[in-house]
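Okay, here's the structure, questions in a sec.
Excluded from the complex is one protein chain; the other protein chains are retained at their positions.
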């Protein structure tokens, strides 16, 4: 039995307020498939949070499902999506995007982020009908490596996309953590101005399950419910997701939970740095990647759950530690104490 | 504001015991993607309920998702699935099965049920590589029309399939209602013996959301988790579904809820019959299809929610009334009283 | 060794003039992928033949390929195509349309033809995102049963489609035979006015292989070469098809060949009628469906090649006889003589 699991940010169920909301709303009779009172309310609350009265909003059960339905709805069959090689759609979705017929054009990026110049490389290499036609730029905020786009970086990409008839899609599985990071200079409202579609992750930030798709570009989203239904993403009890987001966005709970996760990650980072260890990336979010000697890692594994991320050299590796809304200071401090003893 | 909604069996949230189970298990840290303690336990409990130690079991979020992933995993690209024209996969899944590349071979059936002779018609019409190759027989228990297969009927189809190298897949969205129907001579264990794959519906029988896929044929199910992941059906918090099924199958709750729904439907049926009305089909489950004059329907619609199913003649239509675990006698009796007044 | 094969209209190679054209043009160096001189010329010749200067024209290798690429290019993923149950795409393309993700909504038709009222039945049954969205009407001229649409019939369907935002796609695998039929009151130019997309069949009318896709609706056809390439339909030596159509349409050869095939079918029909036999359908094109006693069929099969189309009763069946540009009177007369002897 491990002392604590730092494997990921979905080890526990839901934040207690979410469960209470499900209970509180449980008995009313509602229409199915997202045409219920709570879904309508949750859409209003989120439209207000992003300050976009006309945003098209949908609630679904998970992130891979979101990515495949959104991209299928945007792309014509021969069009492709540009992603960093490390992008979630490229590595960790078992070929879901190719499964709906689309190529992912990848480009290497050390920190998991795309830049205008990386995107240009792909665009310039695709010139005629013997190749796919890149049409969507896929970015994650935060990235798979815990890094985040600054306002200037996101604006640059956004402008490039608009000038070049590309759509910009932002995967926000960990958007809460990104926006509440101490390094963040972006707000949710600004994100909604700069991208064409994005999603607000619930599963990794306190919901039992669920993600919120936000479609901002009026040329997109036509007949979106057909796309959802056809891929099995239109839940009969739509309320089961929307009630959760209503709770998360009614009183800022979404950001409080994310901020807590970040604070626990910072506390870990500070403690590990004090012990003299380095990191694979400078992550200001709830995933951190400290580098330890393999011997230390072996000992730590007896006490804690985490993934070994990558080999650094013969004797050292980077591990991934993920904190969440549910991580408490006690667990963090105990980890740091145990690490200190292994020094 | 309507007095009661008979639209469907997923108007409310979850049975209170389900919510309590989610709360009770909420804080433990678990592995993601269905490798947690509760999922393992729920699999055991269901294997015991069907008396099949080796059944391959998976928990997913909804019925259309289940159907598309299961059929994709069974069929080679050019193979097809045989269904009654009224089958859910044929009409009400927005082309989800075609969306994963497969033709549905349909055959008309008045009561929504397939028979060996109907299946044979399809098989005999498909002879070479200019046509698809039928490989799976798709049936629902209960059907879209509320009817159920008897043990003899299911056995006949099962034997025919095994002799002819066809797989038999049973959609159990309303399996609880079918098995607890007063007309049923089948048990869950017997179903598991006669089919190759089936699913046990949770969404329509008291769960917040979720279905249980049960793969019995050892030739099927290889790498099934890849199929799930690729279609966005592998939930990060697998526990969120399995905890519910663990609760439903621990103490027979699943069958109690279904039996209650059936009893409410019978009460409705008896009352309506006493008032002299006829029915579209003789349904022994929780969906019933009484035929009323259009004038009566108009008045009823002011008080109750339900769907008009089909036009019978110029002045009469059949409506669909669906009861659930959450329907109480009071609502049923009130409906019957109001109907009596409209006579 | 049979005396003659009436199996189909692609038993021989190509009309000799086609082979000569291939030889004549063989040595010039041309650009690949349909950007060569002959392809450009062939497009001009066909645009003139249909009197549409802006028609978008493409040459491909076969009919199933044509149907799948055209429909994929028109339909969004959740949209469907309406077809008679007997339609080639529904039965004889091994699920090619479902293979690119689309449902075929079928409706029974005795003569293989659709009508506005049959199309309406499908449209009216599809109302929301739980179902596919019918978007294309698929018809064949001639149909699988040898029948043809009159000008009035085609106009009715065309008007209905335009009023209802449906696209009309005409499969012209045997368009030559239809247009040169003695019963036809339609010209190629009129067809091009009434439909959104159609194809002119070459394989079944004297070409070695190949079909010409004609896209008339300016809203369709965008990036069509990408669709072709992605499905392997963009031939490196595009000239190999276009040279053939250039020859076929330069001097009316296309219609001469079709008319000959029809005349041979009429000669067969007249002779068979004189012998007192009936037909399954009244076909004015190059496929005819006489009904013979099974005993007669057995004897005929020793001498000639043809398919048995359908059982009529215990002792009689309909067979299919297909004539082509290559069928000569001698073969027809010999068949009639042999049939007379079997009387």
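Order of writing sets the labels: A, B and C. Residues in every chain begin at 1.
Operating definition for what follows: contacts are C-beta pairs under 8 Å (C-beta built on N, C-alpha and C of every residue); 3 or more make two chains touch, one makes a residue touch a chain.
The model shown is predicted, which means the values in this text are computed figures rather than measured ones.
When the omitted chain is restored, the residue from B:24, B:130, B:278 or B:311 that touches it is B:130. From the options C:4, C:292 or C:309, the residue with contact to the chain not on display is C:4. Among B:223, B:301 or B:333, only B:223 touches the chain left out of the display.
Touch with the hidden chain on the side of chain C covers residues 4-5, 7-8, 10-14, 16, 19, 22-23, 25-32, 61-69, 93-96, 99, 203-204, 208-209, 226, 229-237, 239-240, 305, 326. Counting over the whole complex, chain B has residues 33, 72, 76-78, 101, 129-130, 132-133, 223, 225-230, 234 touching the chain that is not drawn. Think of the hidden chain as still there; on chain A it touches residues 77-78, 80, 91-95, 98-99, 101-104, 129-132.
Note that only the chains that are shown with their structure count from here on.
Taking the mean of each chain's C-alpha atoms, the chain closest to the overall C-alpha centroid is B.
Most remote from chain B, judged by the distance between CA-atom centroids, is C.
Centre-to-centre spacing of chain B and chain C amounts to 42 Å, using the average Cα coordinate of each chain. Chain A and chain C have centres, each the mean of its CA atoms, that are 51 Å apart. Per-chain Cα centroids separate chain A from chain B by 34 Å.
Residue positions of chain B touching 2 or more other chains: 93-95, 99.
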